[in-house]
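Of the protein chains in this complex, all but one are displayed in their positions.
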Amino acid sequence: MIDLALQTVPGVADGLLPAAVLALTALLLFGIDTINPKEDSLALLCGISVGGSLLALALAGSLLAAGYEATPVYGDALMIDGTSLFFTLVFASVTALVSVASYDYLRDQDYCAEFYALVLFAATGMSLMAAANSLATAFVALELTSLPSYALVAFLKTDEGSVEAGLKYFLVGALASAVLVFGISLVYAATGAMTFSAIAEAMVGAGDVAGVLGLGVVMIAGGVAFKMAAVPFHFWAPEAYEGAPAPVSGFLSSASKAAGFALAFRIFVGAFPVEMAVPMGVDWVLVFQILAVGTMTLGNFAAATQENIKRMLAYSSVGHAGYALIGLAALSAGGPNGNVLGASMAHLFVYGFMNTGAFLFVAMAEHWGVGRTLEDYNGLAATAPVASVAMTVFMFSLAGLPPFGGFFSKYVLFYAAVESGFWWLAAVGAVNSALSLFYYSRVVKALWFEEATVPLEIGRRPVGLYVSVLAAALGTLILLPLFGPVVETAQTVAAALF
Amino acid sequence: MAVPPSYYLLLSAALFCIGVAGVLTRRNALLFLMSIELMLNAANVNFVYFSQFWGNVTGQTFSLFVIALAAAEVAIGIGIILVLYRNFDGVDVTEATTMRW
Partner (left out) sequence: MNQWIAVGALGVVAVGIPLGMMAASSMLRPTVPEQGKSAIYESGEVPTGTARVQFNIQYYMVALLFVIFDVETVLIFPWTVIYRPALEEGVPLVTLLAPMLVFIGILVVGLVWAWRNGAVEWVASPRALKEKTES
């Protein structure tokens, strides 16, 4: 305990700077709102939160480019390394996109400062989740992400859909966090440790309590599956994404999901190494194989039957959680683990851009008063060609068609799975991708080839939404030439985890 | 004679199961919150006992964190339940069904 105090240095290790910038930006927004609660300038608030998230992005990027060495900080409670910085890149870019897009969304709303502050607090929590090196910090960071998210989903206080979505998200989330805490308590009971390295060491002597440990591990898997929106805890996702304000849906389905994966990679690779856990009978790889196949299949089949665009995107995001889960499901003792885990991280990176972009396009359509079903999108390309081109890019990229970013990330992911000897996971993924092409192309067909039933009047062009949708599309396209470095970085930092 | 560890595990598992049963059967959102609280406190029993069992204070400290976060969660939850009451005239969680499941 005293050792811990000695190691605690006030001030921030430079690897923590991105998270600190996000947190300080949120506090600054609170400060501005405190000075003048009634008349906040929306442009100022938006500018500050975009600036803060871009600064965090730049810091994380430059640290990552400089080849940051893994440093444990605060008595091993946090671990700043390539993985945490890589995920911070994802979170900061999604936060920046969502902040820009919310400018138009918040024009007629009160509580703009609170909205931005909550988004930034959630982003802080996410970047801490990616850096967690102890079950205690993992739980606290997860709650720091979850609590603002509940409030954001229920942000439209007088809208029944938003409130209902917030309620369901909260109920499932509270249940999942209780399960996670109980799982942590069982792991602590079996090992007497909280930090990942200490748990891994204590597992050697924990053979006779493998039952308690195994139950704890399964419960922890359940808790993080909620954040990923993977199968046993996925059913909040369609409700929450449909009811929530569309920028928030984009934020949750990209950044929050990636944070869940970051945490899962950290916990399972760090605390319960495959080569030790599986011989003990604590076979979490099998759990994730079942989850991956179930999540992919259920997400894609459910998405194919949806008429409502937001619900379709929600189920598609469940399906993508299934693809990313391959990163954990294809691990084996001594296999090329870094490759498959890194491929999964790269997929989440690309996914952050294309999925946020797709939700922001929906936000734009909502802004114009277009309905929510597929039919309402008929002929939208005639009135809004630029945005429709961007949406087409997102859809094809999500489906995994060449030459878009989504194709490369999926290709590398499936290739790495085959390389690790899990060809059947790759096969299930490929079949599901083919199915997903069906429902994504329906959106494209509605946009470009169908005739509009009602002539559409578009009032003004929302600047913030346009900027963010185009930025996301540009991000998806820029990742084509840049994809090599991204995958290499991801696989290098992932290999460092083992 | 010390009480063996398995008794504590049984106690906490029983508390946790009562909480789960409450979550699954209750329709009142406030009772749901109380059941969640019960589940969190079941974990706290484990933390406090095994902290003493292993002879480090990590578990006890973490149980304080769990208590604090449970309070924060309840605060958010009650806020959501308040807007639920205003929009749906009640706190029955099964009544909010404008979207299909």
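Here the chain labels run A and B in written order, and each chain numbers its own residues starting at 1.
Here is the rule we go by: contacts are C-beta pairs under 8 Å (C-beta built on N, C-alpha and C of every residue); 3 or more make two chains touch, one makes a residue touch a chain.
Quick caveat, the model's predicted, so the values are computed rather than measured.
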Touching residues (missing chain, whole complex) on chain B: 1, 57, 61, 64-65, 67-68, 71-72, 74-75, 78-79, 82
Residues of chain A (touch criterion as defined above) contacting the omitted chain: 1-2, 4-6, 8-10, 27, 30-31, 33-35, 37
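We take it that only the chains that are shown with their structure count from here on.
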Whole-Å separation of chain centres (CA-atom averages), chain A against chain B: 26
Chain A - residues contacting chain B, complex: 1, 136, 139-140, 143, 147, 150-151, 154, 157-161, 163-168, 170-171, 174-175, 177-179, 181-182, 184-186, 188-189, 192-194, 212, 235, 238-239, 242-243
Interfacial residue positions of chain B with respect to chain A in the complex: 5, 9, 12, 16, 19, 23, 29, 32-33, 36, 39-40, 42-44, 46-47, 50, 53-54, 56-59, 61-62, 65-66, 69, 72-73, 76-77, 79-81, 83-84, 86-88, 93, 96-99, 101
